[in-house]
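Yeah, one chain of the complex is gone here, protein chain that is, but the others are all in their spots.
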Amino acid sequence: MTEFDTGLPSIKQLQAYVKDKQEVELKLVTDDLIVGKIMWQDSQCLCLLDHYDQPTLVWRQALVYLKPKS
Amino acid sequence: MTEFDTGLPSIKQLQAYVKDKQEVELKLVTDDLIVGKIMWQDSQCLCLLDHYDQPTLVWRQALVYLKPKS
Amino acid sequence: MTEFDTGLPSIKQLQAYVKDKQEVELKLVTDDLIVGKIMWQDSQCLCLLDHYDQPTLVWRQALVYLKPKS
Amino acid sequence: MTEFDTGLPSIKQLQAYVKDKQEVELKLVTDDLIVGKIMWQDSQCLCLLDHYDQPTLVWRQALVYLKPKS
Amino acid sequence: MTEFDTGLPSIKQLQAYVKDKQEVELKLVTDDLIVGKIMWQDSQCLCLLDHYDQPTLVWRQALVYLKPKS
Partner (left out) sequence: MTEFDTGLPSIKQLQAYVKDKQEVELKLVTDDLIVGKIMWQDSQCLCLLDHYDQPTLVWRQALVYLKPKS
């Protein structure tokens, strides 16, 4: 869970979403679906910014899937 | 969770599905069942392409089972 | 999760079910109960064959319990 | 999850239940409550014997709590 | 999960509850709320004593939160 290899395709994909300010949909283990832009990632969390510019720390262990919001 | 040994039968099976562009059904811990083609895998995620060619990152920790769509 | 010591009683028990083509019932974290024969196991997955001879990869992290189908 | 130190109080407690053929109640992450006698434990599983003398492999990752059946 | 550093504030807090025979409320991943006194802790489990002096082994992986019962 705490591996953070910036060469991994999945980490690079997230980094591309950060750079492009791409809005994403994130499904969590609680079945919540949250929408926002990824501000940064580290080995434990993603930080998302929602429509009200409120930062949300999301723990990696709670991630199920993520896709770009079309 | 972060072991990624390309010699493992399960990793090779997934790699065969990538190569054959095999459509698969994937059950997740949230009870979601998603369908798509696996584009690639790394130690943390699978990347699936759905019918609308939209890429979805699925975290390995959320995987329950996978079978070829018949 | 990725330990795969073939000397462990639990791994040997599964291996015996593979050899005997024993039908088993498998309870998963999603509360699914699946039935089939174990074809093989590795450190990440079990591969089950159902009544339609369809192979299903089941991730170890999703396993709850397993018993022989009587 | 794969630590198996036979000197740990929790491992010794389980071992005492094995020796005493103590019937136990086991709560699992799926909310199932199963009852039986523990036959053996290893680093990944407990093996329980139910009233029909059917062996059930229960994965440690799925354990929530265990108490002696009174 | 198996780290057991007795210098950690959280481990010391639990140890204080053991010493004080403080009654605690424990929320588990199954949404169960159990009440009791902590008898001991090791790297895998807490052992709780309920109102009937029945010992319950609770696995750490199943812990969500704990607070003193007021």
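Labels for the chains are A, B, C, D and E, by order of writing; each one numbers its residues from 1.
The definition used in the following text is that contacts are C-beta pairs under 8 Å (C-beta built on N, C-alpha and C of every residue); 3 or more make two chains touch, one makes a residue touch a chain.
Computed from a predicted structure; not experimentally measured.
For the chain that's been dropped from view, list the shown partners it touches.
If we consider the entire complex, the absent chain touches A, E.
Touching the hidden chain in the complete assembly: which of A:Ile11, A:Val24 or A:Val58 does that?
A:Val58
Extract the touching residues of subunit A with respect to the undisplayed chain.
Subunit A touches the missing chain through residues 1-2, 28-30, 32, 34, 40, 42-45, 47, 52, 54-59, 61-62.
Identify the residues of subunit E touching the omitted chain, counting contacts across the whole complex.
1, 3, 5, 8-11, 13-14, 27-29, 31, 60-61, 63-68, 70
Note that in this section only the chains that are shown with their structure count from here on.
Among all chains, whose Cα centre is located farthest from the one for subunit D?
If we average the C-alpha coordinates per chain, A ends up farthest from subunit D.
When the Cα trace of subunit C is superposed on that of subunit E, what is the rotation angle, expressed as a multiple of 5 degrees?
The C-alpha superposition of subunit C onto subunit E needs 120 degrees.
I want to confirm something about subunit D and subunit E. Since they are copies of the same sequence, is their interface symmetric in residue numbering (over half shared, so same) or not (under half, so different)?
Answer different: the two copies use largely distinct residue numbers here.
Indicate the whole-number Å distance between the mean C-alpha point of subunit A and the mean C-alpha point of subunit E.
Roughly 33 Å, centre to centre.
Calculate how many whole Å lie between the centre of subunit B and the centre of subunit C, each centre taken as the average of the chain's C-alpha atoms.
19
Chain contact graph: line, ring, star, complete or other?
Contact map by chain: line.
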